[in-house]
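One protein chain is absent from this view; the other protein chains keep their places.
Chain lettering (A, B and C) follows the sequence in which the chains are written, and residue indices restart at 1 in each chain.
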Amino acid sequence: MFVLAFLGKRVLAAAVTLLVTSFLVFSLLAASPGSPEQTLLGARQPTPELIAALRAQHRLDDPFPVRYWHWLSGVLELDFGRSVRSSREVVDILAERLDVTLWLGLYAFVLVLLVAVPAGLSAGIRRDTAWDRGVTVTALLGVSAPPFAVGLMLLSVFGVGLGWFPVFGAGSGFADRISHLTLPAVALAVAGVAIVARQTRAATMDVTAKDFITFAEARGLPRRVVLGRYALRNSALPVITSAGLVLAYSLTGAVLVESTFALPGLGSLLVESVSTKDIPVVQGLALLTAALVIGVNLIVDLCYLGLDPRVRHAGGV
Amino acid sequence: MIVRALSAFALGLVVIAALLGDWIAPFDPGAQDLAGTAMPPDAAHWLGTDELGRDVLSRLIAGTRTALLGPALVALGVAVLSTAIGLLAGYRGGWVDSAIMRAVDLVYAIPPLLVAIVVVGVFGGGYPLAIGVLIALSVPADTRMVRSAVLAQRNLAYVEAARTVGLGRGRILFAHLLPNVLPTVVANLLLSFVGALVGLAALAFLGLGVGTGAPDWGRMLAENKGLVDLNPAAMIGPAVLITVVAASVTLLGDRLYDLMSARGRDAGRA
Amino acid sequence: MLDVRDLTVHDGRSRVLVRGVSFRVGPGETVGLVGESGSGKSLTARALVSLLPQELRSGGSARLDDTELLGRKDLRGVRGHRVALLMQDPFTMLNPLATVGTHLVESLPGRADRVEVARRLAEVGIDDPAVAGRYPFQLSGGMRQRVALAAALAKDPGLLIADEPTTALDVTTQRDVLALLRRIQTERRMGLVLITHDLRVARQACDRVLVMYAGALVESARSADLDAPAHPYTAGLLRSVPSVTHRQPVLLGIPGSVPAAADVVDRCPFADRCGWAEPACTEHAPPLVDLGDRATACRRHGGIDLSPPELAEPDAEPVGDARATLLDVADLVKVYRSIGLRRTEHTALAGVSLHVGEGESLAVVGESGSGKTTLARAVLGLTDPTSGRITLGGLDVTSYRRLRSADRARARRLVQCVFQDPYSSLNPAHTVGYTLAESLRRRGEDLDVESEVDSLLDLVGLPASYAGRRPVALSGGQRQRVAIARALAVRPRLLVCDEPVAALDVSVQAQVLEVLRKANRELGIALLFITHDLAVARQVTDRMVVMHRGRIVEHGATADVLDAPTHPYTVRLVQSVPDAAPHTEGEAHVTQ
């Protein structure tokens, strides 16, 4: 019962956030320099027929709120309009590009979790050792290095120099895709690994200083129980939060990494659409991003719910 | 320890470069040598030359000030706004806090750089707009942190005592709470700086962080990425500088936070 | 069974924290390890279970039967199995993410079933098997401590080390838990090391008491022999414990504060605070001299008389009925409502009425959750009551927010406060002088701030030079005195004291109480004195109200209430107070 209410509240909050975002996103068209017709026309011939068609399609004669409502009801049916550049349905374009970015983002995320959590956990437990210092400094550099610079470096060393990985394209089929996306995923993951490792280390240090860890050790519980059930699970909450943030931010990284590795994903689509002012595509992308981010946050909330009985039973974190 | 010393050394060099700039550059950073373009490093040009035959090292040095100015503006802007809003929200509580925090939550999860790409790309506002967007979107996260620092302090006895003594809200906020959330503010300030440094470089890399004609690390990185084969130093130079400065400033932030919060902490408390 | 020899603990830079501690514990024996904060008692306990903080190292020897406990790499089969540790705070000792059952199952040897879990819970006095399915945050503090005890004892260790197991609990619960510990210990014939800062608890619960000071053992005696201490520090501690049965004319503490162990390695650690110290005491560290049944580390133990001086008659306090009413609280109700999904209501005050006359001193006693702090905050205007009325000096101050600013300023000058936690009472960013001056300026008079600061410091017994110090350089007792000075700076007519000495060591608590008594008697400032400690209340207040679950259940003159409680709750409270001297009542009261 309570869990349902909790979820309901979060979903409601997510919906409100999406609504506000959608309004801002819709305003992009009106706010972008030049008249909406001009923007929507793109590079097409400004024939009176076309202009009339565009005005009708986007209801440019209606007042702003009506237009918004019209657009929003379209969006709810996944109708984001047509690309100015290619006249294709925005939703088709997004669907086509989403694939690569999802792969990339999830692949990088898996890397983040596989590398960052053990590294951070072991550093946090063995604090002030050489290993801890190594992890800390590496993480520091990882957070600081611009992803595109990392990408270029990986590309020239592992792609070209050593020839271990293909240097462009997204590949098709599972194995092929994995080999194509490994370098980009690593480039994308570096910052995430660094952030999550730092967070895990801090959380672990925080948790291992807690009384219940000492008490568990005092009771002679085996190390794996203390590390697993006690340290790991209790440091999981901040780690999940930061991991969620990393996942949500991976689209930003994707923009940079995809342009470095020439991947046909949402990130490169954003750069292309922005620089050609293909507003409908940008709107679609912005909403999709917001939805992804909000979705990730909901998942984080669910994890909280699953992991922390205090949230399940008492409400509020 | 070694890392800390190295980063302090690096920051020292960067600060000197920012202050002295042109004086210590081995060449005129604008001087072009069309006969010697894209040359790899040699005895005269330690980092080689760029596509117009300009000395990369001199341009890096000359660009320090510009490269640091934007991030500094962002960091200061974010610090001032987030501290003001965070103090207000945390101390006032009630509906003011709720309203501010709802707004903050709304923007919190949105990656600032992504919005900067869209806004700068669509509106073409260039550098000032990029800085504005980065400030606007970085404020929420920092506001949250300042607010929770305020909340941690707000119910401490010294604040309640100050209220009981009858001090005004302004005095409590600025004379009592502010000094105690300052470690958070300073740490955030430096982290915002790092974020903006990398973010503006990313915008420049995408061709959106447009600036004036003056040399700037982010732009050099983007402009010289075509030289990766002929003179890699021209691209690696700014990339390494950005990374090192970002890492050093992060480290400095961690360190300052520890030092500043240790000042008021009780060592031997049972 | 446990034989500790020359146990030392030092940090990474070889600064000594505990030095040369030796003692024995037999089967079925309870040994109390008593000391104030910084004495090294907890480190000693931690060292015995190899759970010192990472950067600390231990030396010496501690044999449990034939097993050496110190310096072991492999603790399997020892920690938990042979020796277990129970810690102070039941709120943080249990894994917040695991149920009670999980805690027990993972601790029990072999595969444990529900029956076994239920049996173990029953042993610690939890008869409801449903508790096994609950999470720690769903239990009360006493229940948690019982669960923790069951978990600690799951592997049936021969020795239990309990580090302040009852400090975080209310007095009534504390008594139950102590009784439980003793019962289980007797049943299992287990060795028990009970670590506590409270001499009364140690005397009541232990067969033998070891007194630690600044990292060293200074005295060891049977509980019954403690009335005649063999070390000046023990004598000082005994003198400092306030009495619940009598009002002492002068409250005695031990002057000064505890030094760091590393600073006193080669001298008597107590010499600087000791009235009998002579130059030879600081020449080398006195060894613990075995005197048969007891041992002491005082080199003058034979030559000085440490027996408590004769007790003077408690002075009869005038209870002024004719006094004008300063504070009047009428039918005060405070309900906290949580906003959000699950609307919960918590009634902190359920209709409280009381009054405080000019210059009078009123105690508000009760356990945690009784509403006494809420009452204080309402009077101070830090929270708005739900209903009721508070009148202060003729001014209706029910809601400070609704007062006109001139009235609010006046109200603020009428009432001031002293809070519990000395560590958060003062802004760490400002010097003592800054804090006091800031407060002085609120008095609204033209005054020479600097000399006023000096006289305020003098009033609370601190040297004028302290004006330049920051709180971090002050001890807890000193901070609390500064906090009082800050409150007095405005010249209030009412001082609300919310557990002002609860966080202080007993040897410095007297200094603070004495300052408060002085403010009350000499400056005529009325006190609203909130405390859970009946003995402290007896020393400071004229009248008393007893609060329970947001209501006043009993009120009257302090001496009457304590000597002849009528309400069952008050009776229970009074009975729960551990007696400082169970055998010879009243002997602990001393005069100078």
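Assume contacts are C-beta pairs under 8 Å (C-beta built on N, C-alpha and C of every residue); 3 or more make two chains touch, one makes a residue touch a chain.
Here is the rule we use: contacts and distances are computed from a predicted model.
Enquirer: Considering the UniProt annotation of the chain absent from this complex, which name among "Dihydroorotate dehydrogenase", "Polyamine transporter subunit membrane component of ABC superfamily", "Peptide/nickel transport system substrate-binding protein" or "NADH-quinone oxidoreductase subunit A" applies?
Expert: "Peptide/nickel transport system substrate-binding protein"
Enquirer: Among the chains you can see, which ones touch the chain that has been omitted?
Expert: Within the full complex, the chain left out of view touches A, B.
Enquirer: Who touches the missing chain here, B:37, B:148 or B:261?
Expert: Hidden-chain contact among the options goes to B:37.
Enquirer: Based on the whole complex, identify which of A:269, A:287 or A:311 touches the chain you can't see.
Expert: A:269
Enquirer: Among A:27, A:73, A:86 or A:129, choose the residue that contacts the chain missing from this document, as touch is defined above.
Expert: A:86
Enquirer: Touch as defined at the start, partner being the missing chain; which of A:259, A:283 or A:297 qualifies?
Expert: A:259
Enquirer: Hey, which chain B residues sit against the chain that's not shown?
Expert: Counting over the whole complex, chain B touches the hidden chain at residues 30-32, 34-35, 37-38, 51-53, 120-121, 124, 126, 207-208, 210-213, 223, 225-226, 228-230.
Enquirer: Can you name the residues of chain A that touch the chain not displayed here?
Expert: That gives, for chain A, the contact residues 33-34, 42-47, 49-50, 85-88, 92-93, 96-97, 100, 152, 155-156, 159-160, 163, 166-170, 259-262, 264, 268-269, 272, 274-277.
Here is the rule we go by: only the chains that are shown with their structure count from here on.
Enquirer: How many Å are there between the centre of chain B and the centre of chain C, using C-alpha atoms for each centre?
Expert: Distance between chain centres, rounded to whole Å: 47 Å.
Enquirer: Mark out which residues of chain C touch at least two other chains, giving numbers and ranges.
Expert: None at all.
Enquirer: Would you give the residues of chain B that are in contact with at least 2 other chains, written as numbers and ranges?
Expert: Where chain B is concerned, no single residue meets two or more other chains.
Enquirer: List the residues on chain C that touch chain A in their complex, please.
Expert: 49, 51, 54-55, 75-81, 84-85, 87-89, 92-99, 106-107, 135, 137-138, 148, 151-152, 154-155, 340-342
Enquirer: Looking at the complex, which residues from chain A come into contact with chain C?
Expert: Per the touch definition, chain A meets chain C at residues 2, 5-6, 9, 127-128, 210-212, 214-221, 225, 229-230, 233-234, 307-310, 313-316.
Enquirer: Quick check on the complex: what are the chain C residues that touch chain B?
Expert: Contacts found on chain C: 37-38, 260, 380-382, 408-409, 412-413, 415-417, 419-421, 423-430, 438-439, 442, 470-472, 483, 486-487, 489-490.
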